[in-house]
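All protein chains of the complex are present and in place, except for one that has been dropped.
Take a look at chain A:
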Amino acid sequence: MLDKKQLITIKGTRDGLTLFIDEVCSYDLVVNELHATIAESSPKENEPVVSVKVQLGNRFLTEQQKKELTDIITKDHRFIVESIESSVIRREEALRWKEHSDIQAVSRVIRSGQVLEVTGDLLLIGDVNPGGKVVATGNIYIMGNLHGIAHAGSIGDRQAFIAASFMKPNQLRIADYISRAPDYEADGVYMECGLVDEEQDKIVIDRLQVLSHKRQVLSGFERRMQNG
């Protein structure tokens, strides 16, 4: 009975193969069947390498199981695994996503010597005085004067940006990029934002309006939904 039902379905697209794995059968069965399927359909020596997407449906796999599947698929180097997708994630992971994408609103003055660190995006209503520092894992929005240091995407998100009503910072930091104020006395700028420019490979400051086409997805949560 069980054998007749197809546990693994392969569909070819222009970009490669997609492997649909049945979401209710036991993991052991998947492993067995996968061995057979891969042996059958593996490209021959002279054919090009094919990239494979694995669709798990509502099945949850641990990191170790994912690695095992990847090993089976890629064992004779004719397939490469592009991604393993599942519609379910663990609760902790979901909470972590949420935490990293919430906006924390804070209303106070960050004075010299003070550091405000938040997980997720920071909405600060108030000033960052010279010598003060704000750090967020997501974006930083400041309704006030930024005179001190702002560090957005502190755990490595280069897509993060810093927006402020008035900007004359000591330093702007985004992920691992750092830029500092020029040595000559410069005037601050109103309603601008700092973001990483991929082409120039550095932080640039521009009008707030550019955000609407350079960073269309502001929320970290949506960003994660789209990119995993």
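One rule holds in what follows: a residue touches a chain if its C-beta (ideal position, glycine included) is under 8 Å from a C-beta of that chain, and two chains touch if they have at least 3 such contacts; residues count from 1.
Convention: contacts and distances are computed from a predicted model.
Its record in UniProt calls the unshown chain "Septum site-determining protein MinD", which is the match among "Amino acid/amide ABC transporter membrane protein 1, HAAT family", "ATP-binding protein", "Anti-anti-sigma regulatory factor" or "Septum site-determining protein MinD".
Listed residues A:Gln55, A:Thr70, A:Ser86 or A:Gln114: the one in touch with the omitted chain is A:Gln114. Take chain A: the residues that touch the chain left off the picture are 109, 111-114, 127, 129-132, 147.
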